[in-house]
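As you look at this complex, bear in mind that one protein chain is not there, while each of the others sits in place.
By letter and in written order, the chains are A, B and C; residue numbering begins at 1 in each of them.
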Amino acid sequence: MKTLIRMKNNKKKSVFIDGAISSAFIADSIAKHQTKTSIGAHNIFLGQVRADEVNGKKVSAIEYTTYEEMANKKFHEIREATFEKYNLTCMHIYHSIGNVNAGEICLFVFVSATRRKEVFPAIEFVVNEIKAQVPIFGKEVFEDESHQWKSNT
Amino acid sequence: MKTLIRMKNNKKKSVFIDGAISSAFIADSIAKHQTKTSIGAHNIFLGQVRADEVNGKKVSAIEYTTYEEMANKKFHEIREATFEKYNLTCMHIYHSIGNVNAGEICLFVFVSATRRKEVFPAIEFVVNEIKAQVPIFGKEVFEDESHQWKSNT
Amino acid sequence: MNITVKYFGVLAELTQCMEETIVFTKSTVIELLEVVYQKHPTLNGKNFKVALNNELVDMGTIVSEVEVALLPPFSGG
Partner (left out) sequence: MNITVKYFGVLAELTQCMEETIVFTKSTVIELLEVVYQKHPTLNGKNFKVALNNELVDMGTIVSEVEVALLPPFSGG
């Protein structure tokens, strides 16, 4: 709900979604592209929270926080750089903020192009840039409510 | 419906789907993976029918036919080769048969792995192999009901 | 022997036939195709491949299967 309010106020689409990204949201996003009949290929990347085991304890969820102002700037730069490098028709990025349980989706990147050759390198570029450039912080919460801080490698 | 009956009879999943692949079907497929908590990354490729213009006429649909016996063998070989090459948790391929309108989805490839590095080359490999190896034939039908036969390049 | 010849895509359209039985007395794929071309002159000059037992074969292959498929360029995906 916060996301919707933010979208209306800023008159621009927000990347951040409160909690997990639902499969219904992804389906809706796919369906919206059916009027764009110059598109021949879509590529979708989904990040899913793993129930990793660390010292015998299982991750039950990740809690994401962000430096939102810088994150939005970085997402914007990644968007611009991607459209510069690849011949895409459109591109969407959504990232969870707050709690996402193991098995749920926390990142949804969606690129579309006339031809399939463009989408493969584009999706990989976007995902790697997000991981490297965007100040998002994941706290892995274990089943016993202890936690550790995640770090992208 | 035909697909469902075929699945039950053969006791194995069919790749072919009658008509367009719906976004609801894709959402359902994504949701089914939420119990697999060793997965950290999904990559989905969707082929969408383009309303290409040829000599002033617009493609309104593609009608797909196949040599099903050989196609199923080739899909099986592609599956085996992909699992051999990449460290994937699971993989699904669906291709339309029959009529698919411009803007609708005709190919759905879904690969999942513990780590994102595996999914990018895997999805590209699978899509390229399908285009090159599987005997599927697309008839592009124009708005005036004339047609031309598609050919992968 | 009796060979079932299957036509796909544009080839089915050109021959107006999806499947037919051809009595074949010779041995290789190219010899079978000579019979096919005689029955269906519209196939002359068309681009296609031949599959036996669900695998593409070349023109010199011995026709050992009773089912032969003529496949135009693939266009899935």
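Some points to look at:
FYI, a residue touches a chain if its C-beta (ideal position, glycine included) is under 8 Å from a C-beta of that chain, and two chains touch if they have at least 3 such contacts.
Being a predicted model, the structure only gives us computed values, none of them experimental.
Within the full complex, the chain left out of the display is in contact with A. Check A:26, A:44, A:61 or A:127 against the missing chain and you find that the one touching it is A:127. For subunit A, the residues in touch with the chain missing from this view are 47, 64-67, 69-70, 73-74, 95, 106-107, 127, 130-139, 149-152.
Definition applied: only the chains that are shown with their structure count from here on.
If you average the CA atoms of subunit A and of subunit C, the two centres end up 50 Å from each other.
Centre-to-centre separation of subunit A and subunit B, using mean CA positions: 24 Å.
Those residues of subunit A in touch with two or more other chains are numbered 116. In subunit C, the residues that touch at least two other chains are 77.
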